[in-house]
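Would you mind keeping the following structure in view while I ask a few things?
What you see is the complex with one protein chain gone and the rest in place.
Then we have subunit A:
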């Protein structure tokens, strides 16, 4: 819910800057590591879209991103399946950076 409130804050300040009075669609990217459950986000959105900022029946699209890591030793780029395996499948190294999966981003919004 806190995330959705933060979403509304961002939209409430961005929409007037683009002369948009009613938002019809919002697109989010949500990484697997964030624990922001898409169903919970959709529910929160269904409550928040009752505000005048949104057009009736405004839509929320969520793109889910899997976790990916890159190995600092050999440079291998690999997917983390489920929540396990933050180890490099190439060299077995554990000095890996999370390069995808932490996103919690508003890609765009549409409206009139």
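The criterion applied here is as follows: a contact is a pair of C-beta atoms (placed from the backbone, for glycine too) under 8 Å apart; a residue touches a chain by one contact, two chains touch by 3 or more; residues count from 1.
We take it that contacts and distances are computed from a predicted model.
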| query | The chain dropped from view, which UniProt name applies: "Molybdate-binding protein ModA", "Hydrogenase accessory protein hypb", "Carbohydrate ABC transporter permease" or "Ferredoxin"? | reply | "Hydrogenase accessory protein hypb"
| For subunit A, the residues touching the chain missing from this view | 2-3, 6-7, 10, 14-15, 18, 20, 28, 33-35, 82-87, 94, 98, 102-112
